[in-house]
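Yeah, one chain of the complex is gone here, protein chain that is, but the others are all in their spots.
Chain IDs A and B follow the sequence of writing; residue 1 opens each chain.
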Amino acid sequence: MRDVAMVGAGMTHFGELWNLSLRELFAEAALAALESAGADHLDGLWVGNMSAGQFVGQEHIGPMLVEQLGMSGVPATRVESACASGGMALRAAWLEVASGQSEIVMAAGVEKMNDGADVTAVLASAADQEAEVYHGITFPGLYAMIARAHMAAHGTTEEDMAWVAVKNHRHGALNPHAQFRREITVEDVLGSSLVAEPLRLLNCSPVSDGAAAVLLVPLTRAHEFTDRPVRILGSGAATAAMALADRADPATLDAVMTSASRAYRMAGIQPAQIDVAEVHDCFSIAEICCTGAMGLTDGCNPAHAARSGFTALGGRRPVNTSGGLKAKGHPVGATGVAQAIEIFEQLRGEAGDRQVPDAHIGATQNMGGSGASSVVHVFARG
Amino acid sequence: MPSPRYWREIPARYRLEGARCKACERVVYPARSVCPHCRGRALEPMRLSRRGRVVTATVIHAAPDDFSAEAPYAMALVETPEGGRLMVQVVDCEPGEVGPGMEVSLAFRLIRREGHGGILCYGHKGVPLEDGT
Partner (left out) sequence: MAGIVGYGAYIPRNRITADEIARQWGKDPDSIRGGLLLQEKSVPGLDEDTITISVAAGLHALERAGLDPQRVGALYIGSESHPYAVKPSGTVVAEALDIGPEVHVADFEFACKAGTEAMFVALGLVESGRMEYAMAIGADTSQGAPGDALEFSASAGGTAYIFGREELMAEVVDAVSYTTDTPDFWRREGAFYPRHGGRFTGEPAYFQHVLSASRLILERTGLKAADFRYAVFHMPNGKFPLSAGKQLGFTREQLEPGWIVPTMGNTYSGSSPTGLAATLDVVEADQLVLITSFGSGAASDSFVLRTTELLVERRGRAPGVRAMLDGPRRYLTYGEYVKVREKIRMND
């Protein structure tokens, strides 16, 4: 297995992009990625997308999207793992290059959520249809139960969760691609309407359209495309029980812990060496659970990490400098790749006002459903 | 919900049929062919009791279209005495009252309708048990 590097990246704005269709979103991000690397062909495309079928009635998007680039003929596959689709597409692309099979592969993600579908119902299809959704649970409802369990077991408060949203909005305000560029206060969060108790509107990532793409080549050829490649040091993935009922402890995300330790082992690092991370904050509680499961808070209570500034820009280990899913937006299939792009920019010193000084090692964590799948990547300056 | 899929679920939804692993004795609900705990392949059918205890719960305010008339409603992870776990609504009480430790009976109720012309879908919901019941 050879070392792989990210050499180019491109993404659209995230938000309610009424004028752009699924294919146009993809084309914009993919063309920007190709241009940023000066690349003009692909050996393969892996595109993460949760639900083009349900959102816009379109399956079989692999060949459709590669055709949008004028590249029909290139092998193209859609990857689906609910909200972890993008991260799993990245992993598949990495494997194709690492194995020696291909030289230049694109990992992309795209989701078009605002074309009139019943979004609550579509997102709920990431949960267990027969056991959970049938009875009326929603996606926020599952995380609400996780939050309740976490609060009962660890004393996490609604204020702790609110601080995660506040921190991520502060970061998002500095991100030109973010869906929300305004800061919010703890009072704003605690006063927003209830979605599923205890989660309120401002604890929940939004409904977004968007696309993101990165280019992967063997490290030995990275210099042909950029003088600042970012190496993929490790990739780890794991699954856990689909239904919350089938997990021993609703407050623990086993898949996150396992995927992280697998990635760390491959990368040969300890979490303490990570300088900056993008973590799956689909709901405020998720960032708390995931940073804890990944060991990113150095033994400090993960529930307090946002409030204390530990995971804020300027803190010990900034998490979600992009604004996270909450402020940057969460076009489901695109998120995992957008996370990689944030780390790409951080490790190249191109993150502008969001720059973490001297960032050498970064990580992304992308999660599907209520934690049934998780994929972690570790990156280093090339 | 398409009819054949609904019909296959009837034993699990109407009669709370699950399975017990002969090797490790743990209960799975609904039934499946491989034990998720020990990967054993010998499972025998069993039925959950029509009662349980709430493990964790929430109140759904933003509901899917099919459930919008009932919102806000409580949803809970309920564990039966046999160790079977299910995710059900809890009704006939203030939704905010549903919390860990609450004892509920499992009552047969209408869960959803497929719009105006589709089939009616039944299942169980939790109903708080009064003291001494």
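We take it that contacts are C-beta pairs under 8 Å (C-beta built on N, C-alpha and C of every residue); 3 or more make two chains touch, one makes a residue touch a chain.
Only a predicted model underlies this, so the values are computations on that prediction, with no experimental measurement involved.
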item: Visible chains that the absent chain touches, using the contact criterion stated earlier; value: B
item: Hidden-chain contact residue, picked from the options B:A31, B:M46 or B:A107; value: B:A107
item: Where the unshown chain meets chain B, residue by residue; value: 10, 14-15, 50, 69-70, 89, 91-92, 107-111, 115-116, 120, 122, 125, 130
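One rule holds in what follows: only the chains that are shown with their structure count from here on.
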item: Between chain A and chain B, centroid-to-centroid distance (C-alpha), Å; value: 32
item: Chain A - residues contacting chain B, complex; value: 118, 120-121, 124, 130-132, 134-138, 140-141, 144-145, 147-149, 152, 193-199, 241, 243-246, 250
item: Parts of chain B lying in touch with chain A, wherever the complex brings them together; value: 1, 9, 12-13, 28-30, 36, 55-67, 70, 72-73, 75, 77, 85-89, 96, 100, 111-112, 121, 123, 125
